[in-house]
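Note that this complex is displayed minus one protein chain, with the remaining chains in position.
Let's turn to chain A:
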C-alpha cells in the first residue's frame, strides 16, 4: 500500500517471508510488496498461528473514516490462507468464508489480524504436510484493535492443493514453479534472510 493510503505496521523483527516472495512480480492484492494498489500485508508467527499488523488509510474507506468491510474480509482471508500455505506447504484455495463484523474499523488506526487453524491435521512428516480425509482445513481469524477489543471475526474453509495440481489454475512458468515448490517446502524464512533470486511467475520456461 502506498504511504498516503496508510501503511502496514509490523514493527517486530520476526516478520516472515511467504513462499510467494520468490516470485518477484507476484501481485497478490493482500500480501505482495510489489502491488502498489494492494494491502502489502506482512506476517509474523504466533504460538497458535499467524498475525498481520496493519493500518488502512482513506484510500480503503467505505463510509468516511471507516475501512471498507470487504477489505476486512480480505485481511482475514489473507492471514488464514497464508497460515495454511506455511503449515501445509501447499497453495490453499478458499472454499467458503464467513465474516462477522462487530464494530466499524476506523481508518488510520492500527489493528491486528490473528489466524489459527481449527482442523486437527493428521500426523505427517514434515509436520503439517498431511491432510484430512476430505482435503479441507478450517481456520479462524480475529481482528483486534490496539486495546485488544474484537472488531471482526471470520471462519473459513480451505482446500490445500499440491502445487502440480494448482498449476492448472494459476499461471506459473516451469522455472517459477520450481522455485515456488522449493519455497513451499522450506521452513518459513524471516525477512532478514536474503531472498533467493526471484523469477517472474509467468516467465517463459
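Methods note: a residue touches a chain if its C-beta (ideal position, glycine included) is under 8 Å from a C-beta of that chain, and two chains touch if they have at least 3 such contacts; residues count from 1.
Criterion: contacts and distances are computed from a predicted model.
Chemist: When one chain of this assembly is omitted, its UniProt record names it as which of these: "Electron transfer flavoprotein subunit beta/FixA family protein", "PBP superfamily domain-containing protein", "PepSY domain-containing protein" or "Phosphopantetheine-binding protein"?
Modeler: Going by UniProt, the chain not displayed is called "Phosphopantetheine-binding protein".
Chemist: Where the complex has a chain not shown, which of A:59, A:102 or A:165 is the residue touching it?
Modeler: Answer from the full complex: A:102 touches the omitted chain.
Chemist: Among A:59, A:124, A:150 or A:186, which one is in touch with the chain left out?
Modeler: A:150
Chemist: At which residues does chain A meet the chain that is not included here?
Modeler: 98, 100, 102-103, 118, 140, 149-150, 153, 155
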